[in-house]
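Only one protein chain is missing; all other protein chains are in place.
Letters A and B mark the chains as written, and numbering starts fresh at 1 in each.
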Amino acid sequence: MFKYIVKRLFYAFLTLLALTTLTFFMMRLLPGDPFIGEKAIPETTLKALNAKYGLDKPVYVQLWMYIKGVFQGDLGLSIHYNRPVNDIIAQAFPYSFDLGIRSLIFATVMGVLLGIVAAVKRGTKWDTVTMFIAIVGVSVPGFIIGALLQYFLGLKLFQLTGIRFFPITGWNSFASKLLPAFALSFGSLATISRLMRTSMLDVLGQDYIKTAKSKGLSQKKIIWKHAVRNAIMPVITVLGPIAAAVLTGAFVVENIFAVPGMGKFFVLSIQTQDYTMISGTTLFYGAFLVIANLIVDIAYGFIDPRVKLTDAKE
Amino acid sequence: MNKVLEVNDLHVSFDTYAGEVKAVRGVTFDVAEGEVLAIVGESGCGKSVTAQTIMKLNPMPPARIVQGEIRLVDKDIVNASEKDMMKIRGKDVSMIFQDPMTCLNPTMQVGKQLTEAIQHHQKLSKEDAHKEAIRLLQLVKIPNPEQRAKQYPHEFSGGMRQRVMIAMALSCSPKLLIADEPTTALDVTIQAQIMDLLQEIREKTNTAIILITHDLGVVASMADRVAVMYAGKIVEIGTAEDIFYRPAHPYTRALLKSLPTTDMDRSVRLVSIAGTPPDLLNPPVGCGFASRCQNCMKICKTELPPQFETGKDHLAACWLHHEDCPGAKTGGEA
Partner (left out) sequence: MSKIDQSQFEWIGANVSDAESIKRPSTTYWKDAMHRLKKNKAAMVCLFFIVFIILMSVIVPWVSPYTISEQHLTHTDASMFFKDSTDGHMHIFGTDTLGRDIFTRIWAGGRVSLFIAFSAVFINFIIGVIYGGISGYIGGAVDNVLMRIIEIINGIPYLIIVVLLMMVLPPGPTTMIIAYATVGWTGMARLVRGQIMSLKQQDYVIAAKVMGAKPSRIIGRHLLPNTLSVVIVNLTLAIPSAIFTEAFLSYIGLGVPVPLASWGVLANDGSRVFQMYPSQLIIPAICISITMLSFNLLGDGLRDALDPKLRR
């Protein structure tokens, strides 16, 4: 187990290093010069500035300085806002995290439940309906679902009934959080339910389910005590990528519902070509998700008793 | 002797993509208290399906009991509801499966898997159930049962897992134990240990055992009576002695001839049975073995042979034993 955790930690570190290096070279490849602005800068000042920011040093030294800065948590200064990127993240990320974690929990719980229902009721109406919803969820991008929800439930429903069930925008009341969280979670919910169904069907065909049945256990006990725990393993392994999908998907959903999270800043930074902001956000999200992945991997090691000894997870 | 199980004219079919597969086509037998009945036959002859139908373990659909009767300690199995079956399974009848590697839940401690069945059928406290589980592990000769109970299946060897399976099957002292090829997936030395264990348990507990196997050596070592199955039917049933020394059906004879013995001259070649069993999607009209049988007669192709009594408690489904068949009285040796 210890070896397993060390190995995972090492990979997480390597991934972060690769991401930082990649970002560094991307920034260097960008067209333009950081000090070319509206006013012409005198030659001497430019030299001084280059020296100050270490731009006169060889590339590998610059890379080292950059990596050191990033690993110390310094993401640079936003050109557009003229504020440290750290500050902006500290201000906006809590909203994105709130939205993200709500969506993730909703997607996981509902996805797993729907997957179980579909597998247990295989071939019935339940299965057909659940899997139809799931395939629609996989196929319709979150921003489209968000826009449609906003239009029909936020706007049309209000116009029809005169009661505002769901605010169109904002992030304050509980009702205002429902639509964005649902729009963001739908795709992941669908993915999880499809995966859970397949996994559940696979487990239900295993010999140990027959053993449990031959002991006289009820269908309910067999499903909850024997099948679900084994079937949920593959779902746990995709939680990392799912978290990534939810958090990146939030960029767009937040814009639709005017949630004051990172989405607004990120999209705006792309439109204004605010490179430090983009690279800073990218690095932050990358690191966040690498750590999320790491936690999932370690949790998996604790949940599946087979990993403890054999390290056989691939 | 009291009958533990009576199976009467059982037909089981599977509704598949290709059509109805008639896996079991009229099977009749019974098992008495403390008796070991071996069901032998090659793969796909319907022996496992028969066994699993006794416990209604086959998923239905696609499986379907077409007709017939199963009485287990005077309980009607065919018409029993799923709720009734939950009380019967594990308590009146339990089962050991072929592959011990896949039969235990990989994410549950072995002790927990044992106590689960105990608690389900006997209203015991958690502690008492645990004690009972340890006692069972001792009964099947697992060393350090206390520590072993806390381990997961992947920490056990194949033979050890089969012992756990046996312990689990015995947990509520069932009247009938069905062992579906309990040794096929194990090493030869381990096979002998498991068979010894089963023999010992039978002597201690007087549990009736249905032993399903295609290994005639295993049959000889422990069965009281033997039923030979072919293409979804029992072609011959009798005492182990009858079957091994006075086989009455050509298939049984061919099966015995294909068995090597240690005192055999090495120049003698083993006899194999040419051909393959019929496709049970379209079973033949007459005797299932007809096309591979050296003694095949005209009638064998057109009429299903009924069971003929060839001795006391010895039945064979072969036209050779019909009283009108020339040479029937002499046994019709091929």
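Quick note on the criterion: a residue touches a chain if its C-beta (ideal position, glycine included) is under 8 Å from a C-beta of that chain, and two chains touch if they have at least 3 such contacts.
Bear in mind that the values here come from a model prediction, so they are computed numbers and not experimental data.
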| item | value |
| --- | --- |
| Among the chains presented, those that the missing one touches | A, B |
| Options A:A51, A:I105, A:L148 or A:A175, residue touching the unrepresented chain | A:L148 |
| Sole contact to the chain not displayed, among A:M200, A:I232 or A:V290 | A:V290 |
| Residues belonging to subunit B that touch the chain removed from view | 16-18, 274-279, 281-282, 291-301, 319, 322-326 |
| Subunit A, residues in touch with the chain not shown (by the definition above) | 11-12, 14-15, 18-19, 22-23, 26, 29-30, 135-136, 138-141, 143-144, 147-148, 151, 155, 241, 244-245, 247-248, 251-252, 255-256, 266-267, 270-271, 273, 275, 278-279, 282, 285-286, 289-290, 293 |
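As a convention for this text, only the chains that are shown with their structure count from here on.
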| item | value |
| --- | --- |
| Chain centre separation (subunit A, subunit B; CA means) in Å | 53 |
| List of subunit B residues in touch with subunit A within their complex | 55, 57, 82, 85-91, 94-95, 97, 99, 102-108, 116-117, 120-121, 152, 154-155, 165, 168-169, 171 |
| Contacting residues of subunit A [partner subunit B, same complex] | 206-208, 210-219, 221, 225-226, 229-230, 303-306, 309-310 |
